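Left out: one protein chain. Kept in place: all the others.
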Amino acid sequence: MVKADLEAVVKFNRERPDVYGNAHPKNLLRAIQEDGDHLSKLSSRHIYSIDQFERESLFQLFRLAAKYEANPDRFGTSLQGKILISAFYEPSTRTRLSFESAWHRLGGDIMSITDRSTTGIAKGESLADVGEMFNNYGDCVVLRDTNANSVREMMSALRIPIINAGNGTDEHPTQAMADLYTIFKWKPSLITEEGSEKINLCVVGLPSKMRTVRSLLKLVALFPECFGQVTIVNDQSMETMFDEGQATQLLDAGIDLQTSDCLDDVLPDADVVYINAIAWEGNSFNQYGKQFHITSDSPLKKSAIILHPLARGAELCCSLDSTEHNWYFAQARGAVFLRQALLTCLVQRAERVLDIV
Amino acid sequence: MVKADLEAVVKFNRERPDVYGNAHPKNLLRAIQEDGDHLSKLSSRHIYSIDQFERESLFQLFRLAAKYEANPDRFGTSLQGKILISAFYEPSTRTRLSFESAWHRLGGDIMSITDRSTTGIAKGESLADVGEMFNNYGDCVVLRDTNANSVREMMSALRIPIINAGNGTDEHPTQAMADLYTIFKWKPSLITEEGSEKINLCVVGLPSKMRTVRSLLKLVALFPECFGQVTIVNDQSMETMFDEGQATQLLDAGIDLQTSDCLDDVLPDADVVYINAIAWEGNSFNQYGKQFHITSDSPLKKSAIILHPLARGAELCCSLDSTEHNWYFAQARGAVFLRQALLTCLVQRAERVLDIV
Partner (left out) sequence: MVKADLEAVVKFNRERPDVYGNAHPKNLLRAIQEDGDHLSKLSSRHIYSIDQFERESLFQLFRLAAKYEANPDRFGTSLQGKILISAFYEPSTRTRLSFESAWHRLGGDIMSITDRSTTGIAKGESLADVGEMFNNYGDCVVLRDTNANSVREMMSALRIPIINAGNGTDEHPTQAMADLYTIFKWKPSLITEEGSEKINLCVVGLPSKMRTVRSLLKLVALFPECFGQVTIVNDQSMETMFDEGQATQLLDAGIDLQTSDCLDDVLPDADVVYINAIAWEGNSFNQYGKQFHITSDSPLKKSAIILHPLARGAELCCSLDSTEHNWYFAQARGAVFLRQALLTCLVQRAERVLDIV
């Protein structure tokens, strides 16, 4: 390779492209007043399901996340002396590194388990015993497993907090929190001017089978004043689309819940488009609606933003990366700060970062 | 799930149940006078076999472990700047996390090898060359391998200390040390009033095949004044039960060594019951005496304590977890501090934690 060509290949820029979802977290900091009392519960609760959260705790978590995001280098010792047990019995690089980066940035130490077969579970050890073991070795656990019951079995013996980082097809609570955090950063007026502005949310995915969607819809149901229409797009029938209670929870909250099997019909009115790798169910490959994909030619609203929990496949075209619709990279970036906020509270270190203690 | 039920599921308590083997390490601190001279040898010795230890060094290690356990947050920088190479060629989560937690809590850094197939050994590299490589990268090695010779081959080239964390069916010295540390914490009078009180030890396991048992019996032989009867319970004949020298070592030390194939005959007189997952040989499943198991209905002495190196299976019933016999969780907890004591000495940092240097 000619040296000039090589120079072009190896030179890189640290600055993010402007279009990568550049909401300033400071706007969210102004939109929410700090009130640490609403975080105190979090030091004695496992993080298992969105169902256990209230609006006020979530607002405070989002505020703390925004504080971390606005001052990413300030809190390098918040978790000093604390050990995270990062247990990914179901493999993951993205979520694992997101949690581990969050913990490292705050000065904590980490022990990783990335291979289920190296654990005693392969020998028949109970998950409760694994939990009792973790009590002696660390201060916090993050667990992902294809088996939806693992986290609860471990919780029965844990005396340190655990975060459910994905339990089968059930939930992925921190992902949903990161998603809503991104939406509020993008449009803090949803919080400050309650009711004056609602957004339409389009979710491309299968609520009955996708833990990210399941958790997200539970969260949406907690903030009905923010959402106008919520439209679920997939190719399934009503019987298979929702598990028991999923639709009801949204309707009872006053959400205008719609479904559609035609994405291009829904896009022109959607403010936030949440698209999942609809081909995936848990960690195995299943084909749900290969026909649902978004490109820069899709009939998107000019101001619409796109979210995707990543990793993405054909459903989200790279041509959108350089457009102002691209908020999926900001979503991944913000997820680290959201997790920092949660982890800090779980291990009783909130008093090191809150202004009013 | 109803929110109240969910609250009950996610709320957790940090306090240990009273019955989880709550001996105060301070009693052991009082029972042993500090004398760092007996630890000085440890900075230039690999930890390979119980055979290399003397009573006085062990007493000082137990004392240092008790110091760490009594002040778990005080020594967060003892191993600052030191790197541990955590090499588990034979998979393990429990022992690996025990060592890694011990090292992290003292401020050190860790590099883990959890997959033998990623090492040069798969390409035919000698273990001596692996040891020479480790000399350049770390300050201490912990190694577990199904091949009993690996640790010695590595030792031939190492200029940094290595701890044998389990070499085939041969030994597991730090486990045995942790076991005796637990016994002395439970009953410091064994040390302070020599000869005035002996305990009966019942070991359910196979000395010829179980490295935890092999190491433990060697340790017992060093403290004959503490033990009355030592009864080995299994269903094997004398020929297969002991390897050459195992029984002799105990008898020569003056131990009243017995064997039995009926656990319930032995329990009524046992003060300490050490039970192994008797179904396991190394890392493979072999059935040795499935009929040996302990439950809360077993004819245990009221004051008897149970030890188990964990992971446990059917042999140790969960009904015992909530009884005062349960010292197996305390054993796991104390093992971290015992390993801290040993690791500190190995990397020449004892002067940072001893009172008299």
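Order of writing sets the chain letters: A and B. Residues in each chain are counted from 1.
In the analysis below, a residue touches a chain if its C-beta (ideal position, glycine included) is under 8 Å from a C-beta of that chain, and two chains touch if they have at least 3 such contacts.
Bear in mind the structure is a predicted one, so any value in this text is a computation, not a measurement.
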Omitted-chain contact residue, chosen from B:34, B:132 or B:324: B:132
For chain B, the residues touching the chain missing from this view: 44-49, 51-52, 80-81, 83, 85, 109, 111-115, 117-120, 123-126, 128-130, 132-138, 152, 155, 158-161
On chain A, residues whose C-beta touches the chain left out of the figure: 1, 3, 6-7, 9-16, 73, 76, 88, 91-94, 97-98, 100-101, 104-105, 110, 112, 114-115, 277, 280, 285, 310-313, 318, 329, 332-333, 336
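Please note the rule applied: only the chains that are shown with their structure count from here on.
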Angular offset of chain A relative to chain B [C-alpha, multiple of 5 degrees]: 120
Distance from the mean Cα position of chain B to that of chain A, given in whole angstrom: 41
